[in-house]
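For reference, the structure I am asking about is given below.
Subset of chains shown; positions unchanged.
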Amino acid sequence: MRKECLENVRRTAPLIHCITNYVTINDVANVLLACGARPIMSDEAEDAAQVTSICAGLDLNLGQLHRTGVEGMLRAGRKANELGHPVLLDPVGVGVSDFRREAAGKLMEEISFTAIRGNASEIRALAEGRRTSGGVDAEEEDAVTGSGLERDAAFVKAFAAQTGCIIAMTGRLDLVADQDRCYVIRNGRPEMSRVTGTGCQLSGLMCAYLAANPTRPLEAAASAVCAMGLAGELAWSRMREDEGNASYRTRIIDAVCLMSGEELEQSGRMELL
Amino acid sequence: MRKECLENVRRTAPLIHCITNYVTINDVANVLLACGARPIMSDEAEDAAQVTSICAGLDLNLGQLHRTGVEGMLRAGRKANELGHPVLLDPVGVGVSDFRREAAGKLMEEISFTAIRGNASEIRALAEGRRTSGGVDAEEEDAVTGSGLERDAAFVKAFAAQTGCIIAMTGRLDLVADQDRCYVIRNGRPEMSRVTGTGCQLSGLMCAYLAANPTRPLEAAASAVCAMGLAGELAWSRMREDEGNASYRTRIIDAVCLMSGEELEQSGRMELL
């Protein structure tokens, strides 16, 4: 099933419209090309809706958010909803400021999202309206660990039920759920957090998987999380002694590019809870 | 001749003002440094004209265009025209939306361009006012291939005559023409399209070649296309088994950095049609 999800991206090469932060915009474009999709970036309000109309999916990322970008997101989101495209929200740093929280609120009010992907602190901030103090990384106490797994899965399913979205809460362990079912994914490397934007990349990748696998969005979303985590593992195994986080960044995207459906099927560690 | 064009860039180290999209802005800066030129990026309307005035060339790129960027492009373009600097237009995704098409139209009306560089779909959209649905990549039916070469060359020359610009239509085969002559260039690798921004990089490079070779702009533009294609080939030959599109991105810029005039002279495959 993961194999098919990956291969559907390669086969259909979906065009993904990203309104995303400028910190990691190049990586998001290259990871989309790596997985077999095609990126187009446009965040100007006057441009966004028309760009969306030729695409197959829309990725909205709140990192380094600008007031003017929110208007572009709203217009693109409405158009994508009208056309039935999958729309993903990545609420980067949503607990950090009122501005980001209000923008996320407005987007969730006006746009019907297919999926929301964030780290544990972001998803909890979104669900509970909490402020966070850890920046754009997850805080220790929010992290999903083996011990609290069932409680965390229940929380994610409940938030999925409440929003009508697939919720992907990613970190040391990843949970991907709709209101009925929750996948836990055990791929990935802790070192991925030393590369800026691996979360943003995953959101782009997930959007491509959703666009290419419209009949099973939960499996598509979970497979994308699995693929990104596996890319992190494969990339780490290829690191040389004189390489650090910048080489790791390159190797992660390379691993997405080189990954076969068979590899994802065999080395993915993903199960229904 | 290609050798001289390349060496003139290294010798004069022209300062190139880029108003370019944020997706690939870092790569454009690094490819300019790689070829021996120097980049300066400024897209704020209040800053742009004064920045241009200390430069030797201006590169205007419509990717991920913002309304505010268009005003900066107009001011910088007028100043560059006044000073006689080469000005290049890269109409990224011009067929994708009314906003981009109208911006391109306004720029072409108010600024005298030295060269326009785009893929086949972009150049055709610009010439014929057509909409395109393939995003920022060329569509299959627009691609320049061996079989339609003469017809394509005639089209490019006619568009060059109409606009008074050098037209560079790049893809599997590249055509670079003024109203009288058309070069065909057979360098490059199809895998270059798996790296975001190789087109934007080429536009930056071309602008540097134009600035450093003011007496023969057609040869300069064609040599830049040839150098970028050759960089793609050399970079590909240096790829290891565990490398994908992100490593290829790095290796292409590296290849521009390492390329000698002799290599470009010997391995460039460029001829007048």
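By letter and in written order, the chains are A and B; residue numbering begins at 1 in each of them.
The rule we apply is simple: contacts are C-beta pairs under 8 Å (C-beta built on N, C-alpha and C of every residue); 3 or more make two chains touch, one makes a residue touch a chain.
What you see is a predicted model; the values in this text were computed from it and never measured.
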item	value
Identical protein chains across the whole complex (2 displayed)	3
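By our rule, only the chains that are shown with their structure count from here on.
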item	value
Residues on chain B engaged by chain A in the complex (per definition of touch)	21-24, 26-27, 63-67, 93, 96-100, 133-137, 194-197, 242-247, 249-250
Chain A residues touching chain B - in the complex, by the definition given at the top	15, 22, 25-26, 29-30, 33-34, 38-44, 46-47, 50-51, 54-55, 68, 238, 249-258
